[in-house]
Each structure stands twice: as C-alpha cells, then as structure tokens.
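One structure follows; several queries about it will come next.
What you see is the complex with one protein chain gone and the rest in place.
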Amino acid sequence: MDDFWFEFVEITQSVGDGFLFGSTYALIGIGFTLIFGAMGKLNIAYAATAIAGAYSSLAVFMLFDVSLVIIFIVSAICSAILGYLVYLACFRFIPVHNHLAALMASVGGLFFIDEGIVHATRGSPLNFPSMFSEAYFEVGPYGIRGDLLFVFFIGLISTGVLLYVLFRTRLGLATRAVAQQDVAARLCGMSIHSTNSTTFAVAGLLGGIAGAMTAAAVGILSPVMMLPLTIKGLIVTVIGGLGSIPGAIIAGLFVGSFENVVMYFRGIDERDMYVVALLFIFLVFRPNGLFGKTITRD
Amino acid sequence: MLEVKSLSKNFGGVKAVRELDLAVNAGDIFGVIGPNGSGKSTLVNLISGVFPATAGEILFQGQSLSSLSPHARVKAGVARTFQNIRLFPGLTVWQNLWVARNSAEDTRAEGISYRWFRKSGPVKNEIDAMLEFSGLADKGDELASSLAFGEQRRLELARAAATKPRLLLLDEPAAGMNHDEIRDLDKRIRQLRQQGMTIILIEHVMDLVMGITDRIAVLNFGSKIAEGEPAAIQENKSVQEAYLGQSDGD
Partner (left out) sequence: MDYYLNLINTIGIHTLLGLSAYVLLLTGQLSMAQAGFFAVGAYSASVLTVIFGWSILPAIGLAMLITGFLAFLVGFPALRVRGLMLVVATLAFGEFVRLFFHNFRWRVTQDGVEVGPDGTMGFSEIRYFAEHGWTSWEVASLIWIFVIIVMALIWWADQTRSGAVLRAVGEDELAAGTVGIDVTVVKVAAMTAGGVIAGLGGSLYAHQITMLDHHAFTVLLATFAIAYPILGGVSNVFGTLVAVIFIQGLLVEGLRFLGDWRMLLFGALIVVVMNLKPRGLFDSQTLRWIKNVLRLRLSRRLS
C-alpha cells in the first residue's frame, strides 16, 4: 500500500513537472500553428530560430551580465528578426501555391541555422543561466521546482499578450483576415506580404521566449536541441489541430506531461519514441487534431 | 437509366439539394437548368460521388450508387466533366485520354502488351480516333496545360467519353464558348448520343439546351420547379419567375 502511494506520488509529480515544462511546447506549437493558419505552410525552421534566439540572449548575458527579463526580451527580439529573415529567404518569393518548395526551403533554413550555431559555439553545449532554480516549494509530498514554475508563468503571460494582440488589435485582426480569406483581404487593400511577415515576426517573438524558456528549464543550450524541439513542436501542432491556438496550448501541456511520465517508466532513450507513437494514434483516429480547422483553400 | 429519389444534400445549414426526384431514360439527352445556386453542380457531384448525399437515393440501371466510390462509379458507367476544367496539366493530351481509356474495359482480353505501349494497335487507333473526334489530332504530344481554352474544353469532353460511360454528366460544357464553338459542341454531343450514351446536360446557355435536349428539369434553390419538353419549359411561368424574378401585377 505504501509502495502504491509512493508510485502514485512519483507519477503525478512527473505529470506536474511535465505539465509545467509543456508550456514551452505549447508556445512552439502556437508559433507553428500561427504560421500555418496565416499562410497554410509549415515553417520547419521555426524551432531553430527559437533556439537561435536563446543563443543570442546567452551571448548578451555573457557579455553584459544582464538581468533575466532582458534575457527573455533579447531572445524574443532576435528570434523575431531571424523569423523575418526566414520569411524573406524561404517564403516571400516562392509562388504561393507551391507548398513543397517553401517547405524544402525552410528545411534548408533549418540546416543553415543549425550549422551556423554549431560553428559559432564549436559544437559544445553551453550553460544557460537557470532562474529561480534554488526555489523549491513543498506542497505535501510534492515538490514544485521554482524554475519550472517560472517558465510556466512566462508562458502564461506570453500567451495572454498574444491573444490580446490577436483579438483586440488591428494587427491581429488583419492577421486573422488574411488567414481566412487572403484574396478578399488583398482586395480590401491589405498587403499580404506585410501581414505575413508580421505573423512570422510575432511567431518569432513567441519562439524566442519559448527557446529561452526551454534553455532556462534544462539549464543547457545545445544545437542538438533544435531537431527534437522541431519535431515535438510539429507533433503538438498536429495533435492540437493545425491552425488552432487553444489546441496547441492544450496539446503542448499534454505532450509535456505525457513525455515526462513515459520517461519515468521507460527512461530517456525510449521517451521520444512514445511521443512519436502518440502522433500516429492521433493521425489515424483524429487526423484533424483536437480542434483542427480544415483549412480549405483553392 | 438513372433515377434520383428524394435526394438531399446539406452543407452545414445550407440545403443545396432538397428532396429531388428525377428520372432519365436511356438514350435521352436530359437538360438540367436553373439560376445560379440552384444546386445543379451539387447534383452532378452527388451523382458522380464527389461527396455523399445527406439523404435519398441514386439508382443507376436499378443499382444504388451510394456505396460506390467515384472511381467505382466510373467503372459502373457514369462519367462527368468539370465546370472549371480539371485536366491533368502536366500530362500530354494523349496521356490524358490514355489514362481514362483503359479504365473502361476488361484489359485482360487485350493481352498485357496492348495495355502498355502507346505504339500498339487497338489502343493507339482508339485514342487517335478520339483525338480526331475532338479536333485535336495534331496536338497529341502537347501538354494539356498549353492548349487553348476551347481545345481544353474539347479534351475534357473527350476524356470523359474515353471511359466509355453509359451515362455522361456534362457540367456547363458551353461556359465561355463563342457561337461557333457551341455549334461544334452541339454536334459532338449528338455524336456521343449516337454512340449509345445517355447524357445529362447542366447548362446556362439556353440556345444549346433548348435545341438539343429531349426533356428538361428546372431547379431553383435545390428543388425541382418544373420538368418537361423544351417548348413547354420555355412557356412555363414559374421558370420565368425563377430566372427573371417576379413581376408586379402580372
């Protein structure tokens, strides 16, 4: 009976920690889904720009020893700039209906950024300042890590700000209009390219925050984080439903919990296998994800 | 040949087709007309299997079509053209016909070699004949995307005919055509009927419809408001109202 209780506590602890960490996946998922919602295309280089943002904020930190608020801001801004560049390089000049070419181009962008970082850092992982890591709250048999709580909090605030921008500002309105009917939007005088590049920049801001969050929670920054983050971000986006922000949030938190519990039972080597398997189950039984809009474009 | 019983199709809240009843006899050229949005294209999509009906039945030669996928319906003998041409742009004219043609027959009877190479006898002859029929004899190796609009329309028709259907659904084949092209279309539709096909013609171009059809059904807002021979339809008051709107005090 004691053993069962112990197991139970351990499992729910994993779920809780994973849930908090899942906020990073949620943000990445939102970023992917924003771009998909606005343009109908996937930006495979997205998670890479997020991590790259975290790297630039680390560089700033190492040079100027700034406070952690600045770190997040720098990461967000750099990631947004990088996101805009990715838009120019991989999406702006490719014919709108050609999803293949844009996808391939963004894959090229992913490799480019990945290699670029590897060269800049000589491939070795770097320590990222972790925040509130000494804080540790004990609630009954559970321990809540301060750094995870902090990360979750940032995620919450960012999402709140994003939703405010999307639904209460003109920019957000324009983005949603373009997402729903780009021909009509153009006829109303909206510039597709400036709206799309703004979407990329906004997604980039989110990504930069997510990148810094991930690095802060894990304590390390390494280029090998790019690919798993990309794939998990994609999985979250798909499970949540392409184009759906609430879906991405819920899916992100869910995947975070899920993978942590799996890791508890099967160890870190097998963990990602199960996350991927989760994707299949969704694709077979609910290909539109939880809240997917079937985006029909002609 | 074709019976439509109480057919309905809803798209969310929109009732595109409402409890429609139709009966088309073998060998007829049957017209379906009506203002925009009356459900004509939806009807074609339902018969050809692009999406399932919400309610009702479609019987082709006594057999229900509802369980059949689009390609199975073609094998059963129902073919269609598209209002906004859907050729295979990257394939040549010849290839467009080729992929459609062999689907229709029991190719085993021809032997394997005849199925494959375009150089072989019966296949080549048939497709060449179809190209003749459509006035595209010298365009066999051109990409479908490089054809002029009128030529594309002719190819679209020929491709549907290539599946050797018993029932051919034509979805506004005359749209965008000039007078000469319409006369040419009229001729070719009659030729197809002579070859044994039953034809359902969805159209807006009244000259064509009135001149070629045996019977016409008129749709408005998804329901049938009139049916009969062309002359009768032209006189029909409710048809006039549907197209032109009601006049005051008449």
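What to note about this one:
Residue numbering begins at 1 within each chain, and the chains themselves are lettered A and B in the order written.
The criterion applied here is as follows: a residue touches a chain if its C-beta (ideal position, glycine included) is under 8 Å from a C-beta of that chain, and two chains touch if they have at least 3 such contacts.
Because the structure is predicted, anything quoted here is derived from the model rather than measured.
Residue in contact with the omitted chain (choice from B:Ala23, B:Leu143, B:Met210 or B:Ile225): B:Leu143. Only one of A:Val9, A:Met62, A:Leu100 or A:Ala135 touches the chain withheld from this view, namely A:Leu100. Taking the complete complex into account, residues 48-50, 69-72, 74-75, 79-80, 82, 86-91, 95-96, 98-100, 102-104, 115-117, 143, 159-160, 162-163 of chain B touch the chain not shown. On the side of chain A, the interface with the absent chain consists of residues 36, 40-42, 89-90, 93-95, 98-105, 107-116, 118-119, 227, 231, 234-235, 238, 242, 269-270, 272-273, 276-277, 279-280, 283-284, 287, using the contact rule stated above.
Quick note on the criterion: only the chains that are shown with their structure count from here on.
One inter-chain figure worth recording: chain A and chain B are separated by 49 Å, centre to centre, where each centre is the mean of the chain's CA atoms.
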